[in-house]
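Heads up, one of the protein chains got dropped from this complex, but the rest are sitting where they should.
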Amino acid sequence: MTTMSFREGIRAALADAMRSDSDVVLIGEDLRGGKGGTNPDTSVEAFGGVFGVTQGLWTEFGDDRVIDTPITESAIVGMAAGAAVTGLRPVAELMFMDFFGVAYDMIYNQAAKFRYMFGGKARTPLVVRGIIGAGVGAAAQHSNSPYNIFTSTAGVKVVVPSNAYDARGLLLEAIRDDDPVLFCEHKALYDLKVDVPESSYTLPLGVAAYPREGTDVTVVALAKAAVDAIKVADELKEEGISVEVVDPRTTSPLDEDGILESVASTGRLVVVDESAARCGFAHDVAALAASQAFDSLKAPIQLVVPPHSPVPFSTPLEQAWLPGPEKIAAAIRAVVEA
Amino acid sequence: MTTMSFREGIRAALADAMRSDSDVVLIGEDLRGGKGGTNPDTSVEAFGGVFGVTQGLWTEFGDDRVIDTPITESAIVGMAAGAAVTGLRPVAELMFMDFFGVAYDMIYNQAAKFRYMFGGKARTPLVVRGIIGAGVGAAAQHSNSPYNIFTSTAGVKVVVPSNAYDARGLLLEAIRDDDPVLFCEHKALYDLKVDVPESSYTLPLGVAAYPREGTDVTVVALAKAAVDAIKVADELKEEGISVEVVDPRTTSPLDEDGILESVASTGRLVVVDESAARCGFAHDVAALAASQAFDSLKAPIQLVVPPHSPVPFSTPLEQAWLPGPEKIAAAIRAVVEA
Amino acid sequence: MELSTEQLLSAFRKMSEIRAFEDRLHEENTGGDIPGFIHLYAGEEAIAVGVCEHLTAADSIASTHRGHGHCIAKGCDITGMMLEIFGRKEGLCHGKGGSMHIADLAQGMLGANGIVGGGPPLTVGAALTAKYKGEGNVAVSFTGDGGSNQGLTFEAMNMAVVLQLPVLFVFENNGMGEATGSEFAVGANSIAERAGGFGLPAVSVDGSDFFAVHEAAGEAIERARSGGGPSVIEATCNRFYGHFEGDQTLYRTPEQLEEMKARTDPLTKFRERVDGRVDGAELDAIVEASRQLVDEAVATARAAALPDPSDVDTDVYVSY
Partner (left out) sequence: MELSTEQLLSAFRKMSEIRAFEDRLHEENTGGDIPGFIHLYAGEEAIAVGVCEHLTAADSIASTHRGHGHCIAKGCDITGMMLEIFGRKEGLCHGKGGSMHIADLAQGMLGANGIVGGGPPLTVGAALTAKYKGEGNVAVSFTGDGGSNQGLTFEAMNMAVVLQLPVLFVFENNGMGEATGSEFAVGANSIAERAGGFGLPAVSVDGSDFFAVHEAAGEAIERARSGGGPSVIEATCNRFYGHFEGDQTLYRTPEQLEEMKARTDPLTKFRERVDGRVDGAELDAIVEASRQLVDEAVATARAAALPDPSDVDTDVYVSY
């Protein structure tokens, strides 16, 4: 065991994948940084990703495998998709997932649908990484978490991890998976450290984690919300409320059985989700429970989601926007008392 | 009263809007058709829209107001958004809503967020029209109904009408509305005729219709699904099952009270929705009921949604994909018997 | 580059097969038995064939909504295609794709594409694979004049130049995007010139002339194979049917169409060019054989089984 930040976990998985399979290439903007710059020292990695995630990879793997590109997201994702169906195993970076709107056709109508449209003949081992999440003042165009949109897209898988351990294992699995995967990295987690095995490992897609077991209420939460939910669970334990935290880790495939079993055992459900106030991931989980665990439900399902607004810039507004610990605790109390 | 097809209803609303407000302009591909063609008769409307919706409008309103463009959806929607914040009232056509992925940034990060990002100072009276829906063999890239994605986007309104009467009234309202509206036209409805007033009228956004009243079960259904649900309701009446059909008509704003009241009165909910198997509009409505009408629910909520797959081409597959009358009837029976 | 008789016959056969396929589909379609949208390639055969005769199955192409010609030129099975267009279980895509999504990855055919401009970025990806694997393969995208205005297409060209990928962008300028003329929709003076500004060799050729296309494509593909990077070919042409089946083609007059067909039929032009070198009777036989092949494909398709409804949710993922 060693300790890794979320950022380091992702970097480790990329390195694991690249060392073990020469078909894995990275494609994106400033993964290295410095191409076409004026610094005469051509061994410099000027960026290593905007958040430093890919630092060191170009030095180890070189130009052929760490491919810096112009600012041209449709071509980045499209190129990665085309490379994936023809034999590479590309990991494209969209930088901020907020930018999906300039490139989503290459996922939505292309990579996601190849296999189906072509009658099962295509394999598209593509990963698209991107940053999600509010909480750091990045404002309306750099703080979104559109994984609900990705989840609704048939043909892609979606990973939304909450810690370095999951991130590393799931990213390696995603890269080795033969289907397109959208891998979402919450920016507020990058510096968070947890224990992680020294050597390479994978975790299966579609299997939830249970960071806290409990009997009074099930809280389903992902990414930063999972961290908040764990904190709240620990606090409420003092008050005598026993909270089970289910972290699905991947929204597609979703560990439906894992969620339903937990709801069946507690009879109460709170879903915490940053993706959207409408048609979000929280609504998906709530609908799952309301259609398939209805008989075990003892109280209304509680959704802890942001308001139906863009993400505001100023800190007090942003904090009010986020489904943070206080709102989670209030929802748990409400559902336990109901 | 007169009789109009869905197509004619939309055309009438466009004409109503253009006649009454000279700031209304149409922007899209082949709205007229024939520009740069070789036919020496320059008065010809070669297309009038791919489904003939805009036929006659160029003849009446001319080049300045019916603006044919190259195939360049980001620029179409972006231009419309830019025109909207500077004083026009544009109606852009995306042709098939399936194409949103090449243009969505101009909605998601731009038009939808202007007002909020700019502290309430912008008005963006933009309508984006587009075709949705499966059922006519248009296959995986021309049959989607991504209104769940639109609904999850804060800052836009979303209209998904099921008949010519609603379509005409809601489209005129949408054009006169000062916020961006995504207007979804189900292609399987274009030829469907209903009674419509001769002269111009509007219908409010956010108010559901109740095409059938009933006491045993609430069926929430939109667009083509609403037509199917009405048919099923009439059939099941014979069997003694009293079905209330709620057609929200707009998914954002959503008539939450209207839906909740109906669910409170029947105690049973079936949601029929073509948008997605995951994080769809059905899940949104189910979550609404499970969180806010839980105590009146007597049975599990039933979701009638497609499988989590792209839309297949071949007719038997496509029929199996669609949430059609048989599946609606089965869900109603299941929920009534539960 | 002088072509052998065998090469000439092979090219003519492909062009004839495409023509027979499209003419026949036009007839079939009026019967209403084919669901969805059909876009016919008749009139543009010399482009697909002139390019693809330089390619092997290890090279990739990406196509458009108007994809039948590219499929046939790239070696897709004609019966398999017809089965697909009729939505049959044994179609090339098991009935899941249809006309606009025919693909055959084993032949290096990455798919027709319902998104205008969808092909170029994908082709750039295939070219990245080719470059990375270093086996001298190339990738080609076919895009219309309409698609030449899409952001996707422009981005793909810049990316290919920046990474110096072995890719050829072919612009089939048939003068129309749906009902809108390229005269209007392409703001530039020329698609090729505009593309040239992106920093890659770009030429314009008569796309109804197989030999002109074949020569230009040969140069570009050879350059790509030998590490010389991307190129563009704009090939002017005409489509002999409407944009899709059902289009009334009001943007041109019937007389214009007739004149155009008489002047720019790639098959006629080919015959004229090989007159004296190839026996006309042999070409007639190829035309006849092509028709027969397509007739049989239609008969097979009509008689074939439809997919089973239970297959609706298979083939979405490799594993889920």
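So that you can tell them apart, the chains are marked A, B and C in the order they are listed, and the count of residues begins at 1 in each.
Criterion: a contact is a pair of C-beta atoms (placed from the backbone, for glycine too) under 8 Å apart; a residue touches a chain by one contact, two chains touch by 3 or more.
Since the structure is predicted, the reported quantities are computational estimates derived from the model, not experimental observations.
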| item | value |
| --- | --- |
| Chain not shown, its touching partners among those shown | A, B, C |
| Per the touch definition above, residue among B:83, B:277 or B:317 touching the missing chain | B:83 |
| Residue among A:142, A:157, A:186 or A:283 touching the omitted chain | A:142 |
| On chain A, residues whose C-beta touches the chain left out of the figure | 29-30, 33-40, 44-47, 50, 68-75, 98-99, 102, 136-142, 307-310, 312-317, 319-321 |
| Touching residues on chain B - with respect to the absent chain | 25, 64, 67, 69-70, 72, 74-88, 90, 105-106, 109-110, 113-123, 154-155, 157, 177-179, 206, 253 |
| Where the missing chain touches chain C, by residue | 149-152, 154-155, 157-162, 184-189, 193-200 |
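Definition applied: only the chains that are shown with their structure count from here on.
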| item | value |
| --- | --- |
| Chain of greatest Cα-centre distance to chain C | A |
| Geometric centre distance via CA averages, chain C-chain A, whole Å | 39 |
| Inter-chain centre distance, chain A versus chain B - centres from mean C-alpha coordinates, in Å | 30 |
| Distance between chain centroids, defined by C-alpha means - chain B, chain C (Å) | 35 |
| Residues of chain B whose C-beta touches two or more other chains | 74, 98-99, 102, 139-141, 307-310, 312 |
| Per-residue overlap in chain C, given as positions that touch at least 2 other chains | 91, 93, 95-97, 101, 113-115, 151-152, 316 |
